[in-house]
Every structure is written in structure tokens, then in C-alpha cells.
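Complex shown without one protein chain; remaining protein chains in place.
Every chain is named by a letter (A and B) in the order it is written, and numbering of its residues begins at 1.
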Amino acid sequence: MNNPYIVLPIIFQLFTAILLMFFWLNVNAQRLISGIFSLISLGISIWLFSEIWQNGILISQAGGWQAPFGITFVADVFSATMVLLTSIAGFAVAIFSAGSIRNARLKFGYFPILHFLLMGLNGAFLTGDIFNLYVWFEIIIIASFVLITLGGEKSQIEGAIKYVTLNLLASAIFLTAIAILYGLVGSLNMADLSIQIAEVENRGLVNVTAILFLIGFGIKSAIFPLYFWLPASYHTPPPAISAIFAGLLTKVGVYALLRIFTLIFIPDEFLSNLLIGLAALTILSGGLGALLQVNMRKMFSYLIICHIGFLIAGLGMYTELALVGALFYLIHDIIVKTNLFLVAGLIFKLKGTLNIEKLGGFYRQFPKFSLLMAIPLFSLVGIPPLSGFWAKLYLIQAGYLSGQYVLIGFILLGSFITLWVIAKLWAEVFWKPDVSIPKKIGVKYFYEIKPLKRWAMVLPVILLGITSLYIGFFAEHIIVLSKHISADLMNPQNYIDAVLGAKPLTP
Amino acid sequence: MEILLIIIIGLLYAAGIYMMLRRSMVKLIIGLILLGNGANMLIFLLGRIVKGKPPIIESTAKMFTEIYADPIPQALILTAIVISFGLQSFAIILVKRAYKVAKTDDLDELNTTDEIYE
Partner (left out) sequence: MKTLIFKTASSYLLPLLILFSIFILLRGHYLPGGGFVGGLIASIAFVIHSFANGLEKTRTIIKFHPGFLIPVGLLIAIISGAAPLFLGQNFMTGLWMDDPIPVIGMVGTALFFDTGVYIVVIGITLTIIFTISETL
């Protein structure tokens, strides 16, 4: 069904960014506009989601050019869910930024670029054209390059070199894959590709293209041998920025993998085994990396990698149940990872360090904060009935039904390592007796800033905490949603019919 | 013509990857640029090269009756070039800043963010 308004989440973020650029030096106006407009954008996403939940897949042909000739925007339940999650995380980070980002950074255009990043994310989720997906990815990475280097500290520049290089390499590989795909079938529309790729006789070349896509998106989503840029760079920028990166940037890579490998390249046995192997190794290497670290944000960076493994495992098993688990985990992970990095930022503001060996006595000193921070930490571990538990239950069940016992072992090991890491963190930071930390010069502590800004830093953590509690306690809603998406992904015929019309064009 | 382009594309990819594997930051950037150019040439080649048949249709005709040059690869390449222009200029400025801050051109020296204890 055609509905031109599904592009609103993209246009509205662009409009917000432009409006913010008019207030380049007036940082207080920027704080206010960014907060209010993020809230409106959240409203738009909720509208989009409810519209699609009731009416099914909606499309919009940009410029009125019919698919497969023009660029098509497609909003199915999966896209709408991702847009909704982006808006929630974006709103939380916009509020947190208003409290925590220094004026010097804001005067270099922090807020406009944040909204350009959110626009790119919404675009990547809503597009139905593979080259357009490439363009949205480039918008995302160029905005993230600016955000990661904004401020220009030595560690930021160093981390950015690694981040920029590997992301540019990923883009080059992605572009190469698109070139081969276009040479193979002469189309760029994803629904059209889905039909045409199935008819190509040269399966070898199709598989090579699939592997190129896997490598390109694999670098972006940080799967096993390709993740080294992530722990080198994610702890360097200010906490608000690493929160939005942790929550959404790797997940957009996973979204692309889920979309491409369910719609265009249906995993055969080789690809399925490859994905499962990669998932197991991603879980293992991310988990072991997290065990070694003492800096809290680096720990969380490795945990991101570990948990990307769960998502890839769900894709690798490629059954409807496994995808339910992966999708539930994706929904849970975006909220929790964003929250974790915000919590790390809050701890830094309170204590002036993130080294868990130096921190201590947090529970005695700040009992209310500790309770608030316990929500994302224990949700991450997946203690029932918190949100991480249900997703892992589905993944393990799917693994049992498809006979992937080794993978179940790795998933359990990954959960166990996560538990170990969080338990270590909890014992060191919250329960260990307080060690006095010398005051750092140049750090503006939490009790030194104005009450309004303090609330701006606590409120997003509360908001995301409530969201993850909702995911945990009302898991049946999320399960219904995940089942719906997973059924859509396993039967792409609905998607294809919606884009190309009921009767596909014959040449 | 095609075989020449194929060789050039291969050379560009090989040179780009070779340059990226060097330890110097400047060579890294050159490698990325070469790789991007290789990808653009690949799109051009895989769009099927047709000589002297522009995709212009007679005002009386409704559809193409004979073979014509596909205009889409050129649109794709143009987009990719503009994007890579922006990204590469950003990367060049970043490398310049990194050289100023770290005072070295050697990528192996840039390892402080990977240390456990900073």
C-alpha cells in the first residue's frame, strides 16, 4: 500500500538538523530544540509503527517512479520497530547530551550532526534499494566520524584513525559487492533482487557476492575477525556519543545482514555453517576480551562484540524460532547498550574515573543511583525476568530444535562470561569498600553542575531503564512482535508483493 | 577495452590493499583512495560498456528497440565519487591532525587506545 508519509522520520530529523544549524552558537537554544524535536520524532515513530502494525507493509516510491526503476522506501514491521528504537535511543541521548556535553563541543555543531546521524539511521532502516542503503551507510559513517573526533583529544584521534580506516574499507567492499550484484542482475531494488538472484544460474558468483556483503556488513557490525576497530575507539569519545554508537551503529550492520540474508541471499548450508562458526567465535572472543579489561567502557565495548555473536547465531540457524530470539535480543540490546554507556558516563561524572579497580563503595555512597544502574547491568546478564533472559531462552530452544548443540554451548558460555564480567564489576564498583580517589582537574563533577543539567543526565537513564523493564516484564508483547517480524523475514513474498505490486513486471 | 579495464581494476585493488598494509599513515590514505577508484571502475565495467549509443529515445517512440548504454552505472559512480570525495578529505585532515598530536607517521605507534592500563 502506498503511503507517502513513511519518509517523515527521515525528513523530520533532517529538518531538525537544519534548524539547529541556524542556532550554531546559541547552545542553550540547541539543547532545547534538540530535546523537543527528538520527542516529536519519537511521536512520529510511534505513529509509523501503529500505522504499519494495523495496515501491513507501506511503501513510498520516491519521485513517483515505480519500483524497480526508482528508489523505493519500504516500511515493514521490522523497519518500523528499528525506527522506533532509534527514536527512543536518540531521544535519551539528546537529553543526556544536553546535560553532559561541554559547550566547546556544542559550538562545533554537535547537535546538528547527532540529528544527521539519526536521519542516516532512519534512512537505512526505511530504504528498499540497495544502493540507497549504501548512501545511508555513508551518511551514518561520516556523521559518526565527526562525532568521534569532535574535541580532538589524543585518544579520540587515535581511535578515530582505526575507526575511519576500517569503516572506509567496509564501504569499499560494500560498493564492490553492489557493483557485482548490479552486473549480475541489473537491478538495485531489494525486492526485485530477491526474485532475480534466485534465478541466476552462476551460483558461485552469487555466493561470492554474498560473502562480500557479509564482510562489508561484518566490519560494520563487528563480528569475529573484523571487530578490532570497536574496542579501540568506542571508549574514546564523550559518553553520550559512545552510547548512541554502542546502541545503534553496530546494530544497523546487523539489521542490514538480517535484511540481505533473508531477502536476497537465502543462506544455504555452507553460509549457515559459516555464520554459526563466526557467531561462536564472536561470542568467545568478545567475552574473553571483556574479562581482561579494567576500564568500564572498554569492558562494555567487548560485551557489545560478545552479544553481536548472539544475533549472528540467530541468523545462522535460520529457523523462525532462532530469528525470534535474535530479534528479541536486538530489541533488548539497543536499549540496554545505550543505557550502559550512559550509566558509565554518569559514574565518570560522579567519581572522575572508570577504572573499576580504583572505584568502590558506590552502593554505600549512592544507593538510589546504584539501584538505577542495576537495571541495565542485570538486564544485560539476563537474570529472569529481566529483558535479556527471554531472548536467550528462544535462542537456546532454537539451537536445541535444529541440533546445534555446540552453538548452545557457546551461547551459554557467552551468557556465563557476561555474568562473570558484570558480577566482577558489581563487586568492584558497588560493593568493595570505598577507596578515596584524588580529585581530577578538568573534570566537572556531578555535584558541581546545575540541578537542571543533573536531571538531564539522570532522566534518560530512568527512561531507558523503564523501557528495558517493560521489555522484561511485558515480554509477551515483544515476543508477539518478534514472531511477527520473523514470520515476515522467513516469507519475503509479502515484502516483494508490497514493493513490486501483486504481479511482478516481466521483461 | 573490457580486458584492459579488468586489468586496471585488478591493479587498483591490489595496489590499494598493498598500500593499506604499509605502516605509514599517508600510504594508508592513498590505499583507501585507490580502492575507492577501483570500486568505481568496477561499477562502470559491470554496467556493460556500450559505445556510442546514448539512452536517448525518439519523441515518437515508446520504448527502446535496440541496445543502448545503461545510464544507471554513471549515476551510481557519480554518487560514489562525491561521497568518497567527502570521506577522503575528512580522512586526510584526520591524518594531518593525528600526525600533529601523535608526532609520528607510523601506524604501529598508535596503540595507546588498545592498552588495558592507559
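Odds and ends about this structure:
Going forward, a residue touches a chain if its C-beta (ideal position, glycine included) is under 8 Å from a C-beta of that chain, and two chains touch if they have at least 3 such contacts.
Just so we're clear, the structure is a prediction, and the values are computed from it rather than from any experiment.
By the touch rule given at the top, the unshown chain touches A in the complete complex.
Considering A:14, A:185 or A:372, the position touching the chain not shown turns out to be A:14 (whole complex). For the chain missing from the display, the contacting residue among A:26, A:61, A:319 or A:370 is A:61, taking the whole complex into account. Taking the complete complex into account, residues 2, 4-5, 7-8, 11, 14-15, 18-19, 21-22, 24, 60-64, 73 of chain A touch the chain not shown.
Following the convention adopted for this analysis, only the chains that are shown with their structure count from here on.
Per-chain Cα centroids separate chain A from chain B by 27 Å. Against chain A, the residues of chain B that register as touching in their complex are 16, 20, 25, 28, 32, 35-36, 38-40, 42-43, 45-48, 70, 72-73, 76, 79-80, 83, 86-87, 90-91, 94-95, 97-98, 101-102, 107, 110, 112-114, 116-118. For chain A in complex with chain B, the touching residues are 131, 134-135, 138, 141-142, 145-146, 149, 152, 154-155, 157-162, 164-165, 168-169, 171-172, 175-176, 178-180, 182-183, 186, 188, 231-233, 235-236, 292-295, 298.
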